[in-house]
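Of the protein chains in this complex, one is absent; all others appear in place.
Up next, chain A:
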Amino acid sequence: MPLITTQAEEENDYSLVASLDNVRNFSTILKAIHFREHATCFATKNGIKVTVENAKCVQANAFIQAGIFQEFKVQEESVTFRINLTVLLDCLSIFGSSPMPGILTALRMCYQGYGYPLMLFLEEGGVVTVCKINTQEPEETLDFDFCSTNVTNKIILQSEGLREAFSELDMTSEVLQITMSPDKPYFRLSTFGNAGSSHLDYPKDSDLMESFQCNQTQVNRYKISLLKPSTKALVLSCKVSIRTDNRGFLSLQYMIRNEDGQVCFVEYYCCPDEEVPESES
């Protein structure tokens, strides 16, 4: 009880207050980018962006827009902190990660500002859990400078088309080669492993292909170990947009529908592994 009264009094002191009836709408999205221990969170009045990076080559962003939350208040222009994502996810799923029908876990999240811990209040069936997660100095995140005007090729696929391909990637191959082209083979995933190379082609007129806009042939290689974690997001998503820009940078955008039918996006950026001679540029 005393907890809740102090909470009300200090409401205005918090630079970030967010509450949510179903914590899973938040935790599922975070799970999609959970491939490193730490994440950087940026909150603005539009929502929260959580960023995870690896090897300065890959970056995953989860966007949880303000509309997902029942209450969302940000006092400052933007609030930034770094947090241990593993611990955060353990806390969010403290009442169990598999849902029991009819029982929802509610979440209230408060952050007082720089140097303060992130407070989580979780409630399920009258049981309350209070978590105080210490925040860390935010690190500068990478800017991939991926601009939609520079996009050369773009494909939107239904995720199920890619899911199997990604879960069965030949992990003995160091790279995944993605070919996107206005002519045959249109869209091809290739691996070069110990057992030989494999190519997987998606025809342009496949049912899985929602949109196909390729302007020039691009062949790029990406470290398979960096792309593999994106499978987590792929599994949860319903659609995926695959884009490459003129430098060969890859952007994967996943559309994830939560239990309440709202749509969230998770985005992966990845640098190409090496320069492959191309016809132009």
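Heads up, the rule we're going with is that a contact is a pair of C-beta atoms (placed from the backbone, for glycine too) under 8 Å apart; a residue touches a chain by one contact, two chains touch by 3 or more; residues count from 1.
As a convention for this text, contacts and distances are computed from a predicted model.
Novice: For the chain that's not shown, choose its UniProt protein name out of "Queuine tRNA-ribosyltransferase accessory subunit 2", "Checkpoint protein HUS1 isoform X1", "Ubiquitin-fold modifier-conjugating enzyme 1" or "BolA-like protein 1".
Specialist: From the listed options "Queuine tRNA-ribosyltransferase accessory subunit 2", "Checkpoint protein HUS1 isoform X1", "Ubiquitin-fold modifier-conjugating enzyme 1" or "BolA-like protein 1", the omitted chain resolves to "Checkpoint protein HUS1 isoform X1".
Novice: Identify the residue among A:Asp13, A:Glu76, A:Asp90 or A:Glu274 that touches the chain left out of the display.
Specialist: With A:Asp13, A:Glu76, A:Asp90 or A:Glu274 as choices, the missing chain is touched by A:Asp90.
Novice: Touching the left-out chain: which of A:Gly102, A:Gly126, A:Gly196 or A:Gly261?
Specialist: A:Gly126
Novice: Of the residues in chain A, which ones touch the absent chain?
Specialist: Residues 84, 86-87, 90-91, 93-96, 100, 124-134 of chain A touch the chain that is not shown.
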